[in-house]
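Heads up, one of the protein chains got dropped from this complex, but the rest are sitting where they should.
== chain A ==
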Amino acid sequence: MKWRPLILSNVQSSIGKAKLRIPSNLVVFRRRPVNLNWVQVETKRRFVCRAIGDSSTPDEDIQNTQNDDNVVAVVTTTESNIPSDSENSVSRFRSMITTLPPVVFVMRKCSGNSVWIGICIAATVLVAAIRAYAVRKSRDNQPAGSVADLVRRGQLRSGDRRGISKSLNYEDPFNNPFVKLDQGNSTVEMCGKVYRLAPVTLTEKEQTIHQKRRSRAYQWKRPTIFLKEGDSIPPDVDPDTVRWIPANHPFATTVSDIDQDLAQTNVYQKQGVPFRIRAEHEAMQKKLEALQNEEKLNNLSIDSQNARDFQRPYKFATNPDGENIQKNPQDNLTGNPSSEETQKT
């Protein structure tokens, strides 16, 4: 009889017994049934595994073997096939992992999906990395101040430009939700940028030094009079207080036709009609009155010489009584029948 070595990796699982550890010095005496073929199980471990061909229990088997004449003492000690120590440790480690029930359970359960899980995790990491790179790239490429940049920073809403946005309820200038303060690091976050506060270092002494420097550098007297280039300086005026205005300057292109006192009065006027309007109104009133008076005079006295030129020959008109009436042309002019000569024919 030849022993057929059969290497099984999952002996314990195939047997279906939990935490079955068989010491290496176990000797199993078993009656060898005639109908069974003994199969020697050979593993990598130094323990004896029993390949059970029938369903009898170990105790029963032992008891049976003691009474049976055909007992064959089978002492099998398996020896490891790995000669080196490193391979021993690897095999030991591997067998230790494989004997852990949860791992064994999961591996049995998900033996076919482990690859897919790994693929999903790798894809997620890759997508996140690509997204971060794209965001950083777009941030660098976008010019500061562009419309897209303003929209990204939240300063401009894209809906505003299309007229479809709703108005924001923001009436209080002291409460701005877009300004965030970091209380720990003295930084301020506004509109997508982070700022740090740097204290002002100017002292009063430095300010005084600057003032003295400027007073030495810029000697200046306030000009009190503006003269056009070419004009002569009045005798009682300090030449340093004269400001010369170029000929094309707005100050020099016009001659002021208004008195200084009058100008001041105009500025201080609080009510009533302004000066020029009143003056124009008065002037217009006078003109109208003058025109009216002139017409009256014209109406009252007419030059006889001129009147003769306008005279028309006398016309004889018949009255209802059949008498001829000579009409004076002057009546026609005045419209009043001042004189009427009737000529009886």
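One rule holds in what follows: contacts are C-beta pairs under 8 Å (C-beta built on N, C-alpha and C of every residue); 3 or more make two chains touch, one makes a residue touch a chain; residues count from 1.
To be clear about the criterion, contacts and distances are computed from a predicted model.
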Practice task
Name the absent chain as its UniProt record does, using one of the following: "Mitochondrial inner membrane protease subunit", "Septum site-determining protein minD homolog, chloroplastic", "Pre-rRNA-processing protein pno1" or "Iron-sulfur cluster co-chaperone protein HscB".
Solution key: "Septum site-determining protein minD homolog, chloroplastic"
Exercise for the section: Among A:Arg94, A:Arg131 or A:Lys287, choose the residue that contacts the chain missing from this document, as touch is defined above. Expected result: A:Arg131
Problem - Options A:Ser89, A:Ser114, A:Ser138 or A:Gln264, residue touching the unrepresented chain - result: A:Gln264
Fill in the blank from the handout: Touch with the missing chain holds, among A:Val90, A:Ile119, A:Ile277 or A:Leu291, for A:Ile277
Fill in the blank from the handout: Had the left-out chain been drawn, it would touch chain A at residues 128-129, 131-132, 144-146, 150, 154-156, 167-168, 170, 173-181, 183, 186-188, 190-191, 193-202, 206-207, 209-211, 214-215, 217-226, 243, 245, 249-251, 253-254, 256-258, 260, 262-264, 266-272, 274-279
